[in-house]
Structure formats: C-alpha cells, structure tokens
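Every protein chain of the complex appears in place save one, which is left out.
When the chains are written out, they are named A and B in that same order, and each has its own residue count from 1.
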Amino acid sequence: MIPAPHLDFLPLLPELIVAGVAVALLVGGALVGRPSQTVLLLLTLAGLIAAAAASAYLWNWDGPGRVLGEMIQADRLAVVSRMILLGVGAFGALYGHHYFARTGVARMEFYPLLLLAVSGMTLLVASADLIVVFLALEILSLALYILVALSFRMASAEASMKYFLLGAFSSAFFLYGLAMAYGAAGTTKIDGIALALSGRTGSQPLALAAVGLLLIGFGFKVSVVPFHMWTPDVYQGAPTSVTAFMAAGTKVAAFTALIRVLDVSFQPLTWDWRPAVWALAAASMVLGSLLAIAQTDLKRLLGYSSIAHAGFILTGLIATDGAGIAAVTFYLVAYSVTVLGAFGTVMLASGGIRERTSFDSFRGLAGRSPMLAGLLTLFLLSLAGIPPTVGFIAKAGVFGSAIRAGFWPLALIGVLASVVGAFFYLRVIVLMYMEEPQAELEPEGAALPGAALALAAGLTLVLGVFPQIILPVLEKAAILRW
Amino acid sequence: MLGDYLPVLILGGLAFAFVVASLFASSLLRPSRPSPAKLAPYECGNEPVRLPKGEKFSVKFYVVAMMFIIFDIETIFLFPWAVSFRKLGLFGLVEMAVFIALVFVAYVYIWMQGGLEWEQAPRPMERTAAEGEQEEELLRAG
Partner (left out) sequence: MRVPIADFLVLSGILFAIGTAGVLVRRNALLIFMSVELQLNAVNLTLVAFSRMRNELNGQVLAFFSMVVAAAEVVVGLAIIVSMYRRRGSVNVDDASVLRG
C-alpha cells in the first residue's frame, strides 16, 4: 500500500480557483448557448479577485516551503508575481470585453481561454520542479495560440500559425534541455538540480547543454534576440486586446521562472551561463532598438520595443543577488503597467476591430482626441524610460544592479539602446501632436477600458514618483528560499 | 537471450505461411474467366473521371481525428494507475475520478458546440465564421 501523500492544496489555491472558473465558464457557456458577455466578464473578474485574495493570504504562509510532492513553491516571489499576473489578466478581460463586443460577435471562448492562460502563468511562477515549469508553459502557450487566432482578420490566423509553429519548436528545445538537466542531476526539482550539481553526483557537460537548451526555450517565450522573429508579426496580427495581455503576462511569468531556473537550479554554473545571458541581453537591446526605427506600424513598433525590453530585463537578471531579483520584478511591474496602457490606448485609437494601427492613423491624434494622445504620450515616455515615469525607475534599477555586479559595459550598451529607443518613441509623439491627420478615424470612448487606462496611467506616474510604495514588498519577495 | 524471441519468430512464420497457403488455395479453387469489361477499373458502373490520388480528405475527418487523439492520449494516464490500483487505494481512485471528470467536461463542451455532429448543423462557431467574413469584406470595402 503506497501511503497517500500529504496534500497541502492551499499554496495552489489561486491556480485552482482560476482554472475552476475557466472550466465552469466553458461548460456553463456551452450549456447556455450564447451567454451574456457582461455576465462572463463579471464572473471572470470575480474569479481573478478571489484568486488574488487567496494569493495575498499566502504572503504569510508558514507551512513547508514546497508542497504537493515538492512540486509547488510557496514563497513570496510566487505571491508577488501572481498578483501582477492576476492584474494583467483583469486588464486583458476588460480589453477583450470591449474588443469582442465591438465585433458584434459574442465570443464566449475568450474568457475561459484567458483564464486558462492566466492559470498557466501563475502556475509557472509558483513551480518548484521543471516538470511543472514545462506543463505551465504549455498551458499558457496553448491558450495563447488560440487567443491570437480569435479575431477573424486574416492577419490574426497568420499570426497564430507563426506563433504556434515557433512556439512548438521552442517547447521541443525546452523539453530537451529539461531532459539534459534530468540526466545531469538525476532529478527535475529546481533546488535538487543545484544540490546535485554542487555535489559529486552531477554531470557538468550535460548541465551545460541543459542551460543552453533551456535558455533557447525561455528565449523564444520572452522574445530575446536571436529567438525574436515571431514577436513583431504576432503582436501586430493578434487582436490588440490579446496582444496587451500576452505582452505583459508572458514576460512576467517566463522571467520569474527564468529567475528560479538560473539563480537556483544552475547557480553552481553561474560563471558559465553569465556570458550567454550577457550576449542575449546585449543583442536584444541593440537589435530591438535598431529594428524598431524602421517601423511604420505602431503595434509592430511595440513588438520590437518588447524585444529591447526583454534585453533590459535580462540585464537585471545577470546580477544574481536579491537586489537584482527585486530590480527585475520591479521592471516586470513597470513594463506590465506601461505596455497594458500603451496597447489599450492603441486599441481605442485605432478604430476598434478595424485595427488601423499604421502611423497614418495616429497622425494628428491630439487634435481628434487629446485624451488618448496624452495617455499614449505618457506610456511611450515610460517605455522610453524618461522621468518621472515608472519606466525610468525600472531601467535605473536593472542597470544599477548590473553595474554593482561588475557588468558596466552591458549597462552602457543598455543606456545607449535606451537613447536610440527614445528617438522612435518621440517620433510617434511628434506625429501625434505636430502633423496633420490623414485618416478620418473616430477614436472610441469607452467606460470600462477607459477606467483601466486611467488606472494604468495613474500607476505609471505614481510608481514613477514614489517607487518606495512597492519596493519593500518586492525586496522581501526577492529572497529565494531553498 | 535471443532464444527468448524464438516463439515470436515461430508465430510470425506461421502467420506468414497461413496467408500464403490460403491465397494459393483460393487461386486453385476459384474459377477464373477474365474479360476486358471485368478487368476495367470502374466507379459505380461508370468509367472513372479522375483517379482519387490527389483528392484531399474532408476537414470533417481532421475534426474527428483531433477528438480521437485528445481522448485517446488521456487514457495513457489510466494504465499506470490501473497497474498499481490496489496499492494506491482510495486516494488513487479519487484522483482518477477528478481527472476523468475533467476529461468529461471537455466532452460536454465538444458535444454542446456540435463538434460531434457529422453533418454540420449551424453551430455558434460556424455562424461567427460567416459573420466574420462579412466583416472582412466590410473592412476591405471601407
């Protein structure tokens, strides 16, 4: 008789709630036929809030650090990242409600898929075993592939196919890396690998192969150069509401998991993976910024900017201390808030489902809608990292931690890339304010996404002026228990 | 070591011999009077217009194949569980019940969406597709 394992489901409660609501909506929606979008939205938000409450409760969790057969991590980094992700999910639901209501076609599947993607993301940040990391990555990716295809524009199907093929390709690399890690250490536990590698039971060459392959897998998900080619296409082709959600959510989830894998599992090999991460970060910052200059479509531009931002985040990751982790989490908060705001504004300013996102549609936006133009300016300034926005504090944080760890050349490359970046963000601002409108687009005003935008703008400014509101929390979360 | 495979080899040989023997026997026993009309390939009594070579499978088959794969693969979790069913006891039973319930949820969803209908009734997804195309045209026009 195998004894039933001691089961402590509490640290998994947020995921159980989110996935449970998703399943309930799926079945309930199918039984009802064409359920009301507003009801679906309210239920989705209720589920996310309940999960956030459960997650907040776990902040003072004093049980074992890992539960459910040491598969799930119950630390504060998981709590903080979950809170960010649940917030991102709420933004995604509000945007999606607006977007899909406009198409005149009620897409019931949007909400369950969004919730499943959120549950995959939150599971990813709480995983204590590479098996769970793999499963969570797949849960979020599979849901995102379909979300990208949800609009009936041709570009949406195409984006989904590209995302899917490259995503599946990258999961194969990730899984191969996982197999190598298992071969090197004889275990897939995130901390067990570190123990094996620092002791005598680990195999160095296999472990190096593992780090390389896992970096390729993560590199695709967070879109760092040279694994970035899908990003602009998918960001442009996906419905804008979905782009906003995936841009913020995937980065938060995958980077948090990457922190765990690099700083814990492969901590004994730090000196081996640092040069690789250094090169990835530098290439992403430089190429992301340079390629963005030539763009004439705002969504595509934000896609390239997200590549550059992935590089900035990696810069913070290279310093493997607590302050570095705190800087990375702060950057993730800043990027989420800003990019959700930016894509939200684009969604409202680009004629809804018509998705006129080329620069022409934004010429003279200030004349037609000073409000949207002002908001977009704020978010673009934050993406460029100009004070007093949150983007500035975030960039200062990651560059600071890179310099402290002795990687000042990388920080210098980052500063130069930011200068280049400021140029193309400013160009968009100039054409909104200085140029005559060419396209007659009616910018939409909408209550729900408008409120979300106001919140994003508020956070961008408030966290930019008073970052100390959340910094102590992030610093407490940055202590990895293992 | 290799000797363990001998029974398999013998069985394979017997099966092959049986096929050859029965084909040979039937060719001896059956009457054979070929004529040009009998040898011609035909399609419901008509000359075939085109060979079915480049013919694509209907999308319906893909849908059925997808359903099959997903439910088929889920059962691989049942095998290890069944092997150690007694050892796992009540806990294993409950876990497996939860798992099967979730698979059942997917089944209900597919059923309700009309995924199991061979002749496609107008179902929500199809209607939206039609509406989506209208929308595309609108976008192209304006």
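Here is the rule we go by: a residue touches a chain if its C-beta (ideal position, glycine included) is under 8 Å from a C-beta of that chain, and two chains touch if they have at least 3 such contacts.
Bear in mind that the values here come from a model prediction, so they are computed numbers and not experimental data.
The shown chains contacted by the absent chain are A, B, with contact judged over the whole complex. When the full complex is taken into account, the listed residue touching the unshown chain is A:161, out of A:16, A:39, A:56 or A:161.
Within the complete assembly, A:300 is the residue of A:66, A:300, A:368 or A:395 that touches the hidden chain. In the complete assembly, the contact with the undisplayed chain comes from A:188, out of A:55, A:188, A:338 or A:382. Interface with the hidden chain, as seen from chain A, comprises residues 131, 134-135, 138, 142, 145-146, 149, 154-155, 157-162, 164-165, 168-169, 171-172, 175-176, 178-180, 182-183, 186-188, 232-233, 236-237, 294-297, 300. Residue-level contact of chain B with the missing chain is found at 1-2, 59, 62, 65-66, 69-70, 72-74, 76-77, 80.
The rule is simple: only the chains that are shown with their structure count from here on.
Remark: chain A and chain B have CA centroids separated by 39 Å (rounded to whole angstrom).
Residues of chain A that touch chain B in their complex: 1-2, 4-5, 23, 26-27, 30-31, 33-34, 103-105, 107-108, 152-154, 353-354. Interface residues of chain B facing chain A in the complex, by the touch rule stated above, are 84, 87-91, 102, 105, 108-109, 112-113, 124, 128-129, 131-133, 135-136, 139.
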